[in-house]
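With one protein chain withheld, the remaining protein chains of the complex are depicted in position.
Showing subunit A:
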Amino acid sequence: MKTPALLESFSDRSRVFDFVNRPAAGAKPDVRHGTILYVEDITVSFDGFKALDALTLYVDAGELRCIIGPNGAGKTTMMDVITGKTRPDAGRAWFGQNIDLLSLDEPGVAQAGIGRKFQKPTVFERHTVHENLELAMAGARGVWPVLLARLSGEQAAHIDETLELVGLAERRHDAAGSLSHGQKQWLEIGMLLMQEPELLLIDEPVAGMTPQEVERTADLLTRLAGKRSVVVVEHDMEFVRSIARTVTVLHEGRVLAEGPMDTIQNDPRVVEVYLGE
């Protein structure tokens, strides 16, 4: 059932109490209700074409969620909305119960604790691997503190740990642009970890990886879940099966099905969408 627009505008907290959704810098998402991400009725249209069509989706704190769907289903667009890149035409997106994502810009979303890995690996190519991790490291983002920042022993150790974890310790002084495609994917995951986000949005992490790399990625993401919440978009069914607990299927900007992998695989609508391609 749809709330009338007028009523909705009253119930919209962002208009009634403007200060409510301006969380102080460093505010953590409030997940006492167990949900870390609320995406409700989000609609995005590009020149009349609806990339997202009243999409509604909830992600629990600590969950590892996989999102699948055919090309053009709106998976990347959904991440764009959550991270402040694309403004939706309608709908709400909250991080925990207290942070209105639609009131924040990209750096604001990142500072609130949402890290994003892009579909096409994007690292700082001319910076060294080490510098990439240092830039991503959680901490002050203001101009003056960054000007005077020195790497503490603890921070250096943290970067070293992450370098080991993503298997790039040997390449630490090399320019990130010289890494292989798979290594860049890993570096970007490493950068995400340095950001220490509460929620990780990961768009196609295993594209271009060797089978061993895929296996290690699956292992890493599984270990991350619990401490952090992870949303993974992936086409690779093998991979999804190896990590997924709950799978959401997007199709034409809407949720087509949601549930455990086995149920999803045998859902006739899902089969049709995938085989219909």
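Here, a residue touches a chain if its C-beta (ideal position, glycine included) is under 8 Å from a C-beta of that chain, and two chains touch if they have at least 3 such contacts; residues count from 1.
The criterion applied here is as follows: contacts and distances are computed from a predicted model.
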| item | value |
| --- | --- |
| Listed names "Quinol oxidase subunit 4", "Citrate utilization protein B", "DRTGG domain-containing protein" or "Amino acid ABC transporter permease", matching UniProt entry of the absent chain | "Amino acid ABC transporter permease" |
| Sole contact to the chain not displayed, among A:E106, A:E164, A:D219 or A:E272 | A:E106 |
| Interface with the unshown chain - residue positions in subunit A | 83, 85, 105-107, 109-111, 116, 118, 122-128, 130-131, 134-136, 141-143, 146-151, 156, 173, 191, 195 |
